[in-house]
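Everything on this sheet refers to the single structure shown next.
Missing here is one protein chain; the remaining ones are kept as they sit in the complex.
The chains carry the letters A, B, C and D, assigned in the order they are written, with residues numbered from 1 in each.
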Amino acid sequence: MNLAQVEKSTWVYVAISFLLFVVPFIATGRSVQFLIIQIFVFGIFAMSYDLLLGYTGIISFGHVMFFGVGAYSTAVLFDRFDPTMLTFALAIIISGVIAGIVSLIVGVLTLRLKSHFYAMLTLALAGLFLVGAEKWRKLTGGSDGFTFGLPDILRDSFALYIVSALSLVLIFFGLRRMTKSPFGKVLVAIRENESRTESLGYQVLHYKVIVSVVSGIVASYSGVLYILSLRFVDTSVFATDLTIDVLLMTIIGGVGTLIGPIIGASLIEFAHHWLSDLSDVHWIFERWIILYGTIFILIVVFFPKGIVGTLVDRFYKWRARRT
Amino acid sequence: GETEESGAEGGETIKIGVLASLTGALEAYGQQTKKGFELGLEYGTDGTMEVAGKKIEVVYEDTETDPKVARQKALTLLEDEGVDFLVGSSSSGDTLAVTPLAEEYEKVMVVEPAAADGITGAEYNDYVFRTSRNSSQDAVSAAAAIADEGVKIATLAPDYAFGRDGVSAFKTAAEDLGAEIIHEEYADQTATDFTANIQKILDADPDYLYVVWAGANTPWNQIVDMQVQEQGIKITTGVADRATLPMMAPLVGMEGFTLYYHTLPDNEVNDWLIEKHQEKHGEAPDLFTPGGMSAALAVIEALKQTEGSTDSAELIETMEGMEFATPKGTMTFRPEDHQALQEMYAVTLVESDEHDYPVPELKKVLTPEETAPPIMNGK
Amino acid sequence: MSSFLEVSHVRANIEQYHILHDISFHVPKGEVTVLLGRNGAGKTTTLRSIMGLTPVIAGEITFKGEKIRNQKPHLIANRGIGYVPEDQGIFHDLTVGENMRVAMKKENEETKERMDWILDLFPDLKKFWNKPGGQLSGGQKQMLAISRAYVNDNELLLIDEPSKGLAPIVVEKVMDSIHQMKERTTILLVEQNFMMASGIGDRFYIIDDGQTVQQGQMNELKQDGVLLQKYLGIS
Amino acid sequence: MAALLETKDVTIQFGGHTAVDHVTVDIAEKQLTSIIGPNGAGKTTFFNLLSGQLSPTSGEIYFRGQNITKLSPTKRSRLGIGRSFQITNVFPNLTVLENVRLAVQSKRKVRYQMMAHFLHYKEFKEEAYHLLEKVLLIGKADTVAANLAHGEKRKLEIAMLLALDSEVLLLDEPTAGMALEEVPAIIEVIEQIKKQHEQTIVLIEHKMDMIMDLSDDVLVLFHGELIAQGSPQSIIANDIVQSAYLGGMYNEQLS
Partner (left out) sequence: MDVLFSLAINGLATGMLIFLLAAGLTLIFGLMDVLNFAHGGLFIWGAYTGVWTYQMTGSFLGGIVTAIGVGLLLGLVTERFIVRPVYGSHVQQILITLGFMLVLQECIKVVFGPDQKIVSPPSYLEGSFIIGEIVFINYRLFIIAVGFLIYFAFYYLFKKTRVGLIVRAGVMNKEMIQSLGVNIKLVFLLVFMVGAALAALSGMLHAAYSGVIYAEMGLEFSILAFIVVVIGGMGNFKGSLLAAILVGLTQAFMAYYVPALSLATNMLLMAIVLVFRPQGLFALR
């Protein structure tokens, strides 16, 4: 590859990626690292969601099912087998395979449906996963959940940080390449006008299924990381709340941009963390959730296309006006 | 976190981190725990906030009833605040997300008021002590309140871990006492209509209906509407916090049990609690207030015995088998699984002159021995 | 004397683009005025500005002597101005009948009469009365769009390319209908079909790149080979 | 001349309404066939049947002798049947260039390539530019398609069809709403294709002069039925066409 051809933005992202690996030497506290790991985990989860929402125009209310599949595969494996790195590798593979199969079936079953109906069907399926986890208590421990051991390396916060950061960076660049590939361009075309894409000779359903499988696998991987960082699993990994969270992160950051969901995830995690800490400052902030909700409203008002989307828009307008 | 400092100038401090649901669905429980804990410290240290010459500092953190947040906050407490004890929390999930950290950081954690059996059962670790009762204790108390030779009982419970565990523990205990469980009914907790479930119970025609319920969407109205009692079936259940009492108005006369109602225990600590709570918060203590207090008292008692040492090994050794006075009488941490054995109360729901809701009236104090749950951590 | 509809020095932007630079013309009562011009010249935007759908940043628009510039579209419509948009604006999920019903401002004898007249004009609409608008053929949609504007007693009609997609015989009918309505209704027309434009137009204006560049009587235009060639590519 | 596209007794009903009624035609290779007929006669529906947007209630469709009745639009497009739409149907939030580029990409069969950067395929872009030039839309290459004027969208529609470079071009009223002065340019494009004798064109139009000038063969649909087929001259002389389609004014003009 000719280096001169690489887009400018790529260099910026590479630089930022390097910075990520410097952070844990500065922020050595485990609780800070935990917070940042959560941002990475949800950044990955949100990127996988954006692949559907932002690039292909599919609203899913059940994305959490893949996350949960990843989480439970990992937790159960670590619970049943010796917590070694081999188990970890196995967990990644198995969760990926299960998520892949589930998303393939779900995709084939649901992707023919239009907008709302698709969204509601995925909500239903995710709901069934939740009920399944609740009912299959021998395996999942139900809503009480269970804790499990980890290989010694992964118990170390620093190591987990590196693993998550590396995952985020690799997945980011991988997905970025995918969205900029001819394949990715077709996804956007599908978002814009499905029937026209079809009459140009693209098989829309194939694309949708492929993208939902990719998205499902990435989401399940974020579930794996999440559960490693939590070392405890219960049915809440299938809760609709998580889908809503990831939806918010994606939208706040800006749909149809990959960096957006990561920024959205950071913003939500940090806002959540700081605002809830505010409650100690003054009793007024005991109801910090009001502020939290207000942030969403303000974001829609001031950043109608999400933070990244709107900034990019402004940038283009500004450039257009200058020329 | 929110810090309350007091006590001696200089000297060492002992830091306690309390995790509770201070917002969200379990907010009410979290607040009770917090108030109880504050009062517990005051009582235990005679208002000096000092034990064995060291001052006590408490940091409260809100888990928002979210395991992830719970873990995040616990890390903050352990790492940034450097607490010597953890206390909490309001939900079992939050608690289980934190107990491995207690082990990892080798800090004692006093669980209060999470009730899942697993905490001192399958998920047990040496650093965990529980002052709250577990689900099995509830079940055993319920059985003790009604079960007898030849009594036929049906159960109604929500269809998730809490309900299922509660019923299975109850079943064992009740059958030990000679009763027969003739029907188990599980309902979707979020459903609005329980009449089909109640219909099946009516069909089974038991002597008693034992209801395990938690959460807001209650079946009481419908049990009354379906005229269950009129058809000769007696209802029994655990009496929960005050906010739920008005809902039980139609069940006056019911025999059940409770883990606490402020008029029930007759001891000094409880008297002090009632008085102080009234003074400070303008009302009587509620269901989980004495629990919060007990947790504080357990910590203080342990520190007294170790003379202020926060060495975990020493603390664990001290606390295993430790007896301490609480608003619910003397509790004992069972050495095998660190579950506090405690009084429970068999009650009858009666109308009250003071309140426009019914209140539990003491029928019998169920002793710690009577309500001891099975040991479930494989020891 | 101010005329019926007067547009003077109108400028309009869409986002950051200047679309209309200087549009001026007037529409006398009882006549058919035609706007001509190439694709992208700004004809549609001009009609939208009159309707209040595209904001005007300078200039003035008066209707019967009253300023209507930048008023709310529904207020402008309720002054008695009907609009047939270029993209037809069919409500796809509503049936033909519902499309008509939504458009009706009043339901009285007069409307009923007009309705009969319309259904006579376009029998296809009667035939497909209960069919969703989205399922009509291209030409049928165009008929429906025109009918919706006819059903009310409007004093002024803005019609954007009515002949588009219509069979020659239907174009003729539409021309006929416009002739019939002329007594009561004034018409401002955008039309690419010169046969139709010249057949019914009284006056014309040519718009080029957001400006009105030529005007005159239709009869003159028909004779003026130079003009026809220059702006309309007709030889 | 060999028939490229054939339909046998093709019929489609919507509810009780028969939009295309037992139509059997041969469309000759490398010729320009026009379809005329009153509004609602079933012309667009017939296109939809050929291109696969709709499947017939009964009857069969053959392409080069292969039965394609059951194939999806995608498959047919890949076989070489491309179409433009009467109601403008583009990707509204993409630029004009990107609209055309997507069509070029499909023609070049780069469909599931996920790894390479799309800029890797520079020639796609160049080809797209070239096509925009052809349809007089080069100045609007970077405009978002939704912001085009109506006539401009029609041109884009044609550019996208040309980009597919398919054997059969189904053109549904390509010049409707196009400015008088620009119609000749489009006709020019069509004529060029005709001259190259490589593609088969099927054209729906209501502009009779265009039909007369361009067509080799004309089909007349009426209430879904094929009532006549023949040379432009023979068709225009047809009584039904005269009375029910063209109407009086056209006659006046002719005479």
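Quick notes on this one:
The rule we apply is simple: a residue touches a chain if its C-beta (ideal position, glycine included) is under 8 Å from a C-beta of that chain, and two chains touch if they have at least 3 such contacts.
What you see is a predicted model, and the numbers here were worked out from it, not measured in a lab.
Shown chains touched by the missing chain in the whole complex: A, B, C. Of the candidate positions C:Lys29, C:Lys67, C:Arg101 or C:Arg184, contact with the hidden chain is made by C:Arg101. Of the listed positions A:Met120, A:Leu139 or A:Leu205, the one in contact with the omitted chain in the full complex is A:Met120. Chain A meets the missing chain through residues 53, 59, 109-110, 112-117, 120-121, 123-125, 127-128, 131, 134-135, 240, 244, 247-248, 251-252, 255, 287, 289-290, 292-297, 299-301, 304.
Residues touching the missing chain, restricted to chain C, are 51, 53, 72-74, 77-78, 83, 85, 89-94, 98-99, 101-103, 105, 148, 152 (touch as defined at the top). For chain B, the list of residues touching the undisplayed chain reads 24-25, 27-28, 31, 159, 185-188, 190-197, 199-200, 203, 216-218, 220-222, 225-227, 243-244, 246-247, 249, 357.
The working rule: only the chains that are shown with their structure count from here on.
Minimum number of contact steps separating chain A from chain D: 1. The chain with its Cα centre farthest from the Cα centre of chain C is B. Comparing chain C-alpha centroids with the centroid of the full set of protein C-alpha atoms picks out A as the closest. Separation between the centroids of chain A and chain C, computed from CA atoms only, is 51 Å. Chain B and chain D have centres, each the mean of its CA atoms, that are 76 Å apart. Residues of chain A touching chain B in their complex: 29-31, 34-35, 38, 134, 137, 141-147, 155, 226, 229-232, 234, 236, 272-273, 276-277, 279-280, 286-289. Chain B makes touch with chain A in their complex at residues 1-3, 22-23, 62, 64, 66-69, 71-72, 75-76, 78-80, 92-93, 96-97, 99-100, 104, 116-118, 122-123, 159-162, 164-165. Residues 16 of chain C are the ones touching chain A in the complex.
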